[in-house]
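These notes concern the structure reproduced below.
Of the protein chains in this complex, all but one are displayed in their positions.
Think of it as A, B and C in the order they're written, each chain with its own count starting at 1.
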Amino acid sequence: MQLESMYQEIILDHYKHPHRRGLREPYDAEVHHVNPACGDEVTLRVRIEGGRVADVSYDGMGCSISQASTSVLTDLVVDQPLEQALAVQEAFLSLMQSRGQAEPDDDLLEDAVAFVGVSQYPARIKCALLGWMAFKDATAQAASRPVTSEGVTA
Amino acid sequence: MQLESMYQEIILDHYKHPHRRGLREPYDAEVHHVNPACGDEVTLRVRIEGGRVADVSYDGMGCSISQASTSVLTDLVVDQPLEQALAVQEAFLSLMQSRGQAEPDDDLLEDAVAFVGVSQYPARIKCALLGWMAFKDATAQAASRPVTSEGVTA
Amino acid sequence: MTELAQLLTGPPTFDVEALRKDFPLLQRTVRGGRPLVYLDSGATAQKPLAVLDAERDFYELHNAAVHRGAHQLAEEADELYEGARAKVAAFIGAATDEIVFTKNATEGINLVAYSMSNAATSGPEAARFVVGPGDEVVVSEMEHHSNLVPWQQLCQRTGATLKWFRVDDDGRLDTSDVDSVITERAKVVALVHQSNVVGTVNPLDVIAARAHDVGAVVVIDGAQSVPHMPVDVGALGVDFLAFSGHKMCGPSGVGVLWGRRELLAAMPPFLTGGSMIEIVEMSGTTFMPPPARFEAGVPNTAQAIGLGAAVDYLSGVGMQAIAEHEQALTSYALSRVGALSGVRIIGPVTAEARGATVSFVVDGLHPHDVGQVLDDLGIAVRTGHHCAWPLARRFNIPGTTRATFYLYNTHAEIDTLAEGIDAVQRFFS
Partner (left out) sequence: MTELAQLLTGPPTFDVEALRKDFPLLQRTVRGGRPLVYLDSGATAQKPLAVLDAERDFYELHNAAVHRGAHQLAEEADELYEGARAKVAAFIGAATDEIVFTKNATEGINLVAYSMSNAATSGPEAARFVVGPGDEVVVSEMEHHSNLVPWQQLCQRTGATLKWFRVDDDGRLDTSDVDSVITERAKVVALVHQSNVVGTVNPLDVIAARAHDVGAVVVIDGAQSVPHMPVDVGALGVDFLAFSGHKMCGPSGVGVLWGRRELLAAMPPFLTGGSMIEIVEMSGTTFMPPPARFEAGVPNTAQAIGLGAAVDYLSGVGMQAIAEHEQALTSYALSRVGALSGVRIIGPVTAEARGATVSFVVDGLHPHDVGQVLDDLGIAVRTGHHCAWPLARRFNIPGTTRATFYLYNTHAEIDTLAEGIDAVQRFFS
């Protein structure tokens, strides 16, 4: 089976035991993203405090790949400076577009390098990116809103 | 050349010297038919008197086949009982749909048998039928109008 | 032969192994040399050589623009194109001039929906097609998006109201409230003949009877029925039937809309342009009678000809024989897959009034993951909402894994599928 290259142990672990799952308050932006081809969806919230990603919380339904990659995302970006978080997002995006050819930066991507196998299956790339694109969208929305310390903004 | 089977002498004669061409009064019905594929058109009038075709007059633009066949039509139907004229029309229609296989009734169709060659060229069948379908339409319209002796009816 | 044995192997005269040789693609391997088990004909069918050859012959010998030329190639192309129309007509028991070639089933349905909104600005003979505020358009919860969204859009354009039939827990159409769903206000009832998700074959007679009582036209999505069972429009009692060539062994890029002659004759055009006109002036245009009225531009000629070859091929095998073979496969699949623990069939669990589309969910696993592991074993299935998202919502699931069978599928492939599902469960356990 070539399957192991996609379903690496670390991915299955995150899938079975997702990190930071559930929707929490306070948050600065909430987005809802879907993958129209399969109907997978994620609702994702971000909380930015003092230029750092204070929390990412999420809920949704999707396959192992989309669930695990969102879980990994939270590990990599929570408690990081926003700039660093966005750099990680960029790096993950390139990794997924690499068709398995990338030599990913282990230091930056940590567990997320496990997804290199997924990038060889074009139909699954969108699964892996679902949470990450939602995160990008949510941080952009949070950035464009007036800073608050309370959480939810109008 | 196989062309001679289509452009028989008799057809070229009628083309160069069409019979009864021009629009005349009185008439009981006037129709305008076109062949959308090529733009050929004919305006055709019929005059019925006492159950006979008293006159068929026409004008229009079209190829040798459509012009000649309309000319031949007038020879065959003018001065005939309407019933006989419609039988000729029917016979010509079958001839044209025969793909060159028909054994046409010479007595009924006279000069019109020359069009058997045209029936082998599917794209030209409509040319040959232009005037004949107009005649059929015009007689039907004339029949459905109140009988007059003056000509033009409302 | 006992009835059971026949159920398991299909009708005796049906030689699947011989048929498979007609389909070049079925000979290939996937994922590192595994034999291909193609269970995705519901998405698109594979093509027999006869179809590929018909298209190629056209291009190599007779290619010309139809309806337009007076040279020999154009004559030949015309004859082949119109010949294909006659073949398709005969295949569904229709008159030749009731067959409109479209690019797919989706276009056929859109054609009717747009023609209905165009009726508002067309002549009096189109009056019966006009819809507006207060009028109702009826669909069902099990529609493919292609027979749902065009009607939502028609309502949006015209102010009409969309209503729908519900689906019961077995995946059958709930017709208990037919009289309240289809009321005097209904102008059109659009329904799928055979569901592409749960396989249900809908009772068109019940629906058509009520629809016609209230003067509504009945538009049937036959994308999944025409390829798989004998369909005779004379017997169906409906007004329009749309289907796709690519799902019935024909080429991509061609579909069919059948409509009753008198309805097509009264309908305003949809796509406009070359070849569908009667007289064109700058100030206005008149149109040809059907079917030409609905075929604007140079048509998908080679594809229509390929579809003609496909219906010849299917007729040669026999639609009744194909339907029986599929019934046998379906019964077998329902029992094999249904027997797996942790696997639930979505849709009717018996083979009556259902086609060879078997959808299922595996406890605790997402369809994507199921499909991926099956793919790795060489088994091609489809996963997700199958373009019928409201139906997935109805069952409160993210989607299903779907196996669909056609004339070239075998009982052995169903065994492979069942074993594959078992492997999926082990992989993720």
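Basically, a residue touches a chain if its C-beta (ideal position, glycine included) is under 8 Å from a C-beta of that chain, and two chains touch if they have at least 3 such contacts.
Treat the numbers as computed from the prediction; the structure is a model and nothing was measured.
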item: In the full complex, displayed partners of the excluded chain; value: A, B, C
item: Residue, one of C:Thr272, C:Ser315 or C:Ser335, that touches the chain absent here; value: C:Thr272
item: Residue of C:Asp78, C:Glu98, C:Asp135 or C:Asp375 in touch with the missing chain, whole complex considered; value: C:Asp375
item: Option touching the unshown chain, where C:Gly253, C:Gly318 or C:Gly338 are the choices; value: C:Gly253
item: Missing-chain contacts mapped onto chain B; value: 1-3, 6-7, 12, 37-40, 61-65, 121, 124, 127
item: Residue numbers in chain A that touch the chain omitted from display; value: 34, 36-37, 121-124
item: Missing-partner contacts on chain C, residue numbers; value: 24-25, 28, 30-31, 36, 38, 40, 43-44, 46-47, 52, 55-56, 59-65, 68-74, 103-107, 109-110, 114, 118, 121-122, 141, 144-150, 152-153, 156-157, 162, 164, 244, 246, 251-255, 269, 271-275, 277, 279-285, 296-303, 368, 371-372, 374-375, 379-384, 387, 389-390, 393
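Methods note: only the chains that are shown with their structure count from here on.
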item: Chain centre separation in whole Å, for chain C relative to chain A (CA means); value: 38
item: Euclidean distance of C-alpha centroids - chain B vs chain C, Å; value: 46
item: Between chain B and chain A, distance of the C-alpha-averaged centres to the nearest whole Å; value: 78
item: For chain B, residues that touch 2 or more chains besides their own; value: none
